[in-house]
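Just below is one structure, and these are the notes that go with it.
Missing here: one protein chain of the complex. Every other protein chain is in place.
After this line comes subunit A, so read on.
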Amino acid sequence: MSPKTLYDKIWDAHLVDTTEDGTSLLYIDRHLVHEVTSPQAFEGLRMAGREVHAPDKTIAVPDHNVPTTPDRVDGIKNEESRIQVDALDKNARDFGINYYPVDDIRQGIVHIVGPEQGWTLPGMTVVCGDSHTATHGAFGSLAHGIGTSEVEHVLATQTLIQTKSKNMKVEITGKLHPGVTAKDITLSVIGKTGTAGGTGHVIEYCGEAIRDLSMEGRMTVCNMAIEGGARAGLIAPDETTFEYIMGRPHTPKGAQWETALAWWKTLYSDDDAHWDKVVTLDADEIAPVVTWGTSPEDVLPITATVPAPEDFTGGKVDAVRRSLEYMGLTPGMKLTDIEIDTVFIGSCTNGRIEDLRAVAEIVKGKKVKEGIRAMIVPGSGLVRAQAEEEGLAEIFLAAGFEWRLAGCSMCLAMNPDQLEPGERCAATSNRNFEGRQGRGGRTHLLSPAMAAAAAITGRLTDVREMMTAPEPA
């Protein structure tokens, strides 16, 4: 048998049909649904008189539009948002799919809820009408975003028409330095390969630094595969994965767990598998990074200075000129001299418990700088509850952070959490596009620890300067 990559193995296990030209029908194990990209798909089903093919494999949760302030229990004030959330509610109930409504403690960002509830398991195919579906690849599942027409297609048939992507390996060798996190890995990879570097490929992340990451960290890395142009990013499952998923509500139990585990352990890329593209980074060379521009590839170590358009070539020269103007930055200025107005900690990239612990470690006993708006939006109701139980929420509130309810919030500003024109934000989310967090808003992407440091100083800050040295053993 010819050697296969992890992607090849999952692909082969889900192939329903292939035609001569390579167009394939792939079976979908899990379909996650949220309120923004699904109403037109359900409407299409109704108009054609079709049913949801596998309601037990379909999971819906509202996240993009929901307010994250405590008054949301009184209902969503924005009419359009309310209509979308109500439509999801009706569709979920009419078609009998698994559903976590706004007032359920398990509600949260769809990519946090899926893994938390054990819906996402190794070797699965997972899709959602959302590009950050790549997150679920952290479990060694083939997971990617789809458009609304494809949402309708999966609802109706539980399959997707696909052509196979190429295989790309991203290896992170060695060990990370203190203060350097999964977010810095994933941003550094995009900085190296560019936002189109992974186009047409499925990325497998591997190497010692990836193996050393927790599941939360692995989800952060895979989440941003899409910002590198790859529809899917994945990591082979191992003991860390199995330990994380064991005992969750929708993971197999008893004898079925043993059968599943035996198969999951075969899910890795064979030694001599073929790679169409290979990128290697040395963890030793990765520093805490921030973005300075309006593309996720505009990444530099926090110790660097703002580049000039002339530092680039081709179409990027004009793009950088435009983005520096938009961002209100001057070439040559130190990144650590950039003053911020707002800090946003949350999103499907960094809204998990480990992210919040990293923030608490930095801000404990300190105060958010006067005049800075700083908010922490947990990724799910359960993350919020856990943070309260661990005493993290108290630390955040004492430091002056707003402590919100779960949702996508200011990552894409579809709910009331938005930036004003010119407002500058240190954000743990995934996109720094023009207008992403609000028209005219300026976004700097960074890790939770770096965002925490920025909240305290009021400017982009090297978190390593704020870290306490470990006690001598």
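Rule of thumb we're sticking to: a residue touches a chain if its C-beta (ideal position, glycine included) is under 8 Å from a C-beta of that chain, and two chains touch if they have at least 3 such contacts; residues count from 1.
Quick note on the criterion: contacts and distances are computed from a predicted model.
*Asks:* What protein name does the UniProt record of the undisplayed chain give, "Sugar ABC transporter permease", "PadR family transcriptional regulator", "1-acyl-sn-glycerol-3-phosphate acyltransferase" or "3-isopropylmalate dehydratase small subunit"?
*Replies:* Answer from the record: the omitted chain is "3-isopropylmalate dehydratase small subunit".
*Asks:* Among A:Arg72, A:Arg436 or A:Arg459, which residue is in contact with the omitted chain in the full complex?
*Replies:* A:Arg436
*Asks:* Which listed residue (A:Ser131, A:Asn167 or A:Thr457) would be found touching the missing chain in the intact complex?
*Replies:* A:Ser131
*Asks:* Which of A:Thr163, A:Thr280 or A:Thr303 sits in contact with the chain that's absent?
*Replies:* A:Thr163
*Asks:* Among A:Glu80, A:Glu208 or A:Asp337, exactly one should touch the missing chain; which is it?
*Replies:* Answer from the full complex: A:Glu80 touches the omitted chain.
*Asks:* Could you please point out the subunit A residues that touch the chain left off the display?
*Replies:* 16-17, 19, 21, 23, 25, 27, 29, 36-37, 39-40, 43, 48, 50, 57, 64-65, 78, 80-81, 83-84, 87, 121, 123-124, 129-131, 133, 144-150, 152-153, 156-159, 161, 163, 165, 195-196, 199-200, 226, 229-231, 251-252, 256-257, 259-260, 263, 295, 314-316, 318-319, 322, 412-414, 421, 431, 433-436, 439-440
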